[in-house]
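With one protein chain held back, the other chains of the complex are shown just where they sit.
Naming follows writing order (A and B), and every chain is counted from residue 1.
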Amino acid sequence: MAEFAEASGDLLERIRKSRPVIHNITNFVVMNTTANVLLALGAAPIMAHAIEEMVDISNISSALVINIGTLSTSWVKSMTYAARLARVAGKPLVLDPVGSGATKLRTDTACEIAKFSAPTVIRGNASEILSLSATGGMPRGVDSVNTTEEAITAAKTLAVERRTVVAVTGAQDFVTDGTRSFLISGGSPMMMSVTGTGCSASATVGAFLAVEKDAILATVSALALFKVVAEKAALKSQGPGSFWVQALDELHNITPKVFENSARIDPA
Amino acid sequence: MAEFAEASGDLLERIRKSRPVIHNITNFVVMNTTANVLLALGAAPIMAHAIEEMVDISNISSALVINIGTLSTSWVKSMTYAARLARVAGKPLVLDPVGSGATKLRTDTACEIAKFSAPTVIRGNASEILSLSATGGMPRGVDSVNTTEEAITAAKTLAVERRTVVAVTGAQDFVTDGTRSFLISGGSPMMMSVTGTGCSASATVGAFLAVEKDAILATVSALALFKVVAEKAALKSQGPGSFWVQALDELHNITPKVFENSARIDPA
Partner (left out) sequence: MAEFAEASGDLLERIRKSRPVIHNITNFVVMNTTANVLLALGAAPIMAHAIEEMVDISNISSALVINIGTLSTSWVKSMTYAARLARVAGKPLVLDPVGSGATKLRTDTACEIAKFSAPTVIRGNASEILSLSATGGMPRGVDSVNTTEEAITAAKTLAVERRTVVAVTGAQDFVTDGTRSFLISGGSPMMMSVTGTGCSASATVGAFLAVEKDAILATVSALALFKVVAEKAALKSQGPGSFWVQALDELHNITPKVFENSARIDPA
């Protein structure tokens, strides 16, 4: 997938040049982390959840990212409303179904948004994606304990059912639109020891969607960037504290050329 | 307390092997910090406060940590409900009474949870523990300005009254169940210059309780680990920014053996 890698570098350049505003309705744990990742990337984050300002925020945003961690029922209204505004305006929507499968509230909310809000991309771990799929079987908690195979089948089914791109992230990332599928390699196990890395990856997908209509290209590029950055950061760090500091530095400093040459994207 | 130190190393090993899910209902300031501390330690954090998902979260958690910083009255219901679920299921509960004594809302909430929710462990600074004790005298604000002696007496009284383990953390930590008492030395004054270190210590106590029934052993071990990690991190850092980065690295990397040999636990 040399052509995908090449296109990815170009997308990174476009983000840095156009500095797209990314609207995040996300959880309390990762708001700071997500904002810092988007800034390091070169995008402009807005965190806002009050229903009274959804129209105004939507008007100035280029993409919407909905993340259901630390969910309150009162926030769901803002999420679905913001999603409707994004759809009407033709702006991309990323759904991050944090903890879907672990609680009924989150599974129901994630399924409802997946069904009625027409997300452009759904990004989650294997358990989360399985919980959203008709073939998903029983939820098994917050962490992914399902086999890669099950998750891949569920992702393809979900992608077709919802006419969306689905990304299952893990040691290897799997991205599919139901027809075309890709595997992204690299990264570092250290990603599992820092909170908000998945949520930040979803926000990064939002930033790439803001500059690229081809949703699968944008998603693959964003996740490939995360893998490259994590891999480089791991080499320069001694634990999760220094790893995350390095990751922000790498994300800020990486050139499109180095990104292109380091991205490991394969057809699946 | 050589045998306590030895047991502590074993508990750390058990956490890393079993990766217990720790449910935190905690304040906005420290959610990210607490999640990162639990991940660095080897546990699996969940932050959730919606009453609709308390049953599901309780079912997959091994311990509950309640922290009343940035309190809203609407959250108190979820706290007491989650505490009831933990009690019924025989799961340990840690209460962190942040700011108890500083405001009536927090003092009342902390006292109510201490009285009716049967916490396994209560961890706070001297002022907070005094505010919860019948012998507590007048609250004196957020920071601890009380003498060590007053706090120790209050902790013992509270431990007996509530049949719980009480930890008063500070330059030296004091842990008691009313009968047995311990002092933990080490640490670094730099802990006072980073937000959320106390809250993270409480969450760490939760993780140790998840793998060890003896509540005083679990509490002493968790706090001793914090002291050791802080001491090591202080040696490698130049200020509160680099201190906290180092602390996360140390917490992730420390071996049970080094922990055992470095823990300074004494009978009080």
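The rule we apply is simple: a contact is a pair of C-beta atoms (placed from the backbone, for glycine too) under 8 Å apart; a residue touches a chain by one contact, two chains touch by 3 or more.
This is a predicted model, so every value here is computed, not measured.
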Taking the full complex into account, find the residue in B:102, B:160 or B:183 that is in contact with the omitted chain. B:102
Considering the whole complex, which of B:69, B:119, B:178 or B:206 touches the chain not shown? B:69
Contact partner of the left-out chain, one of A:4, A:208, A:226 or A:244: A:244
Touching residues (missing chain, whole complex) on subunit A: 19, 21, 28, 31-32, 35-36, 39-40, 44-50, 52-53, 56-57, 60, 244-253
Could you pull out which residues of subunit B are in touch with the chain that's been left out? 27-30, 32-33, 69-73, 99, 102-106, 141-143, 192-196, 237-242, 245
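One rule holds in what follows: only the chains that are shown with their structure count from here on.
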Averaged-CA centre spacing for the pair subunit B and subunit A, given as whole angstrom: 33
